[in-house]
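Data first, discussion second: the structure below is written as structure tokens.
Note that this complex is displayed minus one protein chain, with the remaining chains in position.
Think of it as A and B in the order they're written, each chain with its own count starting at 1.
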Amino acid sequence: MSKQPENYVLAKALTIVGLVLGALFAGLPVLWMLASSFKSNTQIFAYPPRLIDESFSFGPYIAVLTDPEKVRFFFNSYLVSALVTVFTLIVGILAGYSFSRYDFRFKKTLNLIIIGVQSVPPITLMIPYFGLIVVLGLYNTYWALILTYMVFTLPYAIIMMTGYFNTLPRELDEAVMIDGGTSFTILWRVLVPISLPGIVSVGVYTFMLAWNEFLFALTLTRTTDMRTVPIGIQLLMGQHSFEWNQMMAMSVLGSLPVLLLFLLFQRYFIAGMSAGSIKG
Amino acid sequence: MKKLIVGLLVVVTLIATGSALTAQETVTLEFAQWWEPELPAGEFRALMDEFEAQNPGITVELISGPYSTTRDQIVAGAATGTMADVVGLDGAWVSDFVRQGSIANLTELMAEAGYDDSELAAQIQIDGSTYMIPVVNFVYPVFVNLDLLEAAGVESLPSTRSEFAAAASALTDPDNNVYGWVLPLSMEQPNGIQNDVMSWVWASGGSMLKDGRPYLVGNEDVISAVEFIKSLYDEGVIARGAFSLREQDKVEEFTNGRVGMMISSLAHINLIRERNPELNFAITALPAADDYDGPRGLPYASWGIGIAENSEHKAEAWKLVEFLLSADVNSRLASIANAFPGNVNSTPDFVQTDELFAAAFDVFQAGYLANEFTGLPVAEQLMREFNEPFQLYLDDEMSLEEFLATAEEAWNEHFE
Partner (left out) sequence: MGNARVSKALIKPQKATRGRRTRQLIPYIYLSPTILLLIVLSFIPIATVFYYSLMDNVIITNTPPSFVGLDNYREILSNRHFHQALSNTLIFSVASVIAHLILGLAFAMLLNTRFLGPTAKAFFRVIYILPWVFTASIIAILWRLLLNPNGVVNYLLIGMGFASTEIEWLGSRQLALPAVTFINIWAGYPFYMVSFLAGLQGISADLYEAGKIDGANDFQLFRFITLPQLKPIIVSLAMLDFIWTTHQFTLIWMTTGGGPVRATEMLSTFTYKLAFTSYQFSQASATAMIILAITTFVAVFYVRNQRLANE
């Protein structure tokens, strides 16, 4: 018993060291991005490099925030990402439920297809896909982006939800059925609330993917009022002029609400602690 | 009294029908380009508004996209039938778009409109017909950092290759992170081959083609140019990281005073002034081979314009093209873009008011526009296929003969 406190202290120390090192690994480049967003464009390339220098100014941020076009990019990105997340979660949960709880004839084939469809490199897919969207009359609409991103994110969503549902025991289902519930009740009232960690991770992933996507956002939108943030950043790289600091500023500004959202939802990663105890 | 009322009714009806008819005639032209974001805010739109005022019944919708993806988007647009009526084009794309059948024959449109094309400084033609007209041109002279030059004790701006090599040598000071020249050889946008490598060939009146076909092996002009660059590379006067350096990085190095000389676009004059007002720099022509004193070819990139083949409003589209190329508008556009005009009768105002631009204009007038990649098939891929063995040659992994043979062989495959 006397060994316990020593081990505890050592383990805690190592954990904290590990956490700090990891945080440096993750955060230092981002810190540099933040620092660059306050510099003048020349100073970004100055040598020797400094974190903060005399050209420090909020100029880039003001330039971005006072440009209605750029603000619109933020709005479009948030709207599309949020909608994609909600729809993917709904469709993914439904699909995951069927894969987890049911055996049916085409189960393996469908499983394979769902994974397989994302195996084609998006660049080659771009033109035929673009043609299809035009034929469907969805060109330059939010729906084009929403449906496209759903196709990209569903495979992961389904795999993750299936896997998560698989860890939940069938006794839960039975309990509901004995009470006269339908399959939908099982899903909605029992499985989903317990699966919050899985749902949050799928939600975060979906949001990030939609938020960061560039190629299809560029191809499927036409007018400036439909463009998203990644395109907005690229627009700052002209043929002759390049506004590095504004690019960094746009990135930083765009990321803040996303980080806030994550901060809000990350506590649900602990929600599942109760899952195990229901079993008892 | 009755007659008056009937008369009024008739007149009103006529006016109503008349305006209804003209209202139906409103044509909306879509103009896809990358120019708007690069010009001062609102200026390009103002030009469009002017055009609309002069042409009632036509409205212009500007569609702006990032330059780096413009070509891909035009290809995709042509393939799906969503291409804009009027498109901004780069010379390197013309040949392939003609092959795709996505851009219209402008010679025919000019004939239909009865347009006199003698004002045009250049027309990009394939098989004798014009498909793209450069609206404004960005020439690529040599920029020299005068402070560094002076500090190194070099008296005058280099005019021959040996002078250039000597200046680069004198300027290079690795301990202080200063180099004589900068060479962007990135694979992503391999324009370096056009602007920074082949330009040496053209500046001495040479050519990389013979009878329209690749001529690299045994081509004395090309050989002397690449050997010259290799000598600079071996001597260590070229800034580090050349193999992944891009045009933007090149400009940043120069702006930060770490490079003495660079070949770059006129458009960067104001960029450099804005970013580093302290920098004291000058413009000069590309050095020629020591024994050459003929006119010097000057590399250039242009903002070209073309019309979509499947546009339903080709006649109106031509009016827009004509507008942008007319002497007065072209002067103004060239002025705000800091470029040279596409109309021979235009003079941008900065030529009179600005010393550096005046110097560039002199270089321009003393030489000729030279960019042999314009109008070649898969021009960007050609540059890349030259770049790869070139990098190996610079690194001593390939001999000169092998390098030129590899490049020429790869090029020939596109010239069937």
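Methods note: a contact is a pair of C-beta atoms (placed from the backbone, for glycine too) under 8 Å apart; a residue touches a chain by one contact, two chains touch by 3 or more.
None of these values were measured; they are calculated from a predicted model.
Peer 1: Which of these, B:60, B:75, B:104 or B:351, touches the one chain of the complex that we don't see?
Peer 2: The one listed residue touching the chain not shown is B:75.
Peer 1: Using the definition of touch stated at the top, determine which of B:54, B:162 or B:244 touches the missing chain.
Peer 2: B:244
Peer 1: Could you list which residues of chain A touch the chain missing from the display?
Peer 2: Counting over the whole complex, chain A touches the hidden chain at residues 7, 11-12, 15-16, 18-19, 22-23, 25-27, 29-30, 32-33, 36, 44-45, 47-49, 90-92, 94-95, 97-99, 101-102, 104, 107-108, 110-125, 127-129, 131-132, 147-148, 150-151, 154-156, 158-160, 163-164, 166-167, 169-171, 173-174, 177-178, 183, 197-198, 200-201, 204-205, 208, 211-215, 229-230, 233-234, 244, 247-248, 251, 255, 258-259, 262-263, 266-267, 269-273, 275-277, 279-280.
Peer 1: Name, in rising order, the residues on chain B that touch the hidden chain in the full complex.
Peer 2: That gives, for chain B, the contact residues 71-72, 75, 79, 96, 99-101, 177, 185-190, 239-245, 249, 253, 258, 378, 380-381, 384, 387-388, 391-392, 395, 414.
Rule of thumb we're sticking to: only the chains that are shown with their structure count from here on.
Peer 1: Spell out the part of chain A that touches chain B in their complex, as residue ranges.
Peer 2: The contact residues of chain A facing chain B are 40-42, 44-47, 126-127, 130-131, 134, 139, 218-219, 222-224, 231, 234-242.
Peer 1: Which bits of chain B are touching chain A when the two form their complex?
Peer 2: Chain B residues touching chain A: 34, 37-38, 61, 63-69, 73, 75-76, 79-82, 138, 177, 248, 252-253, 255-256, 258, 265, 267-268, 271, 275-276, 301.
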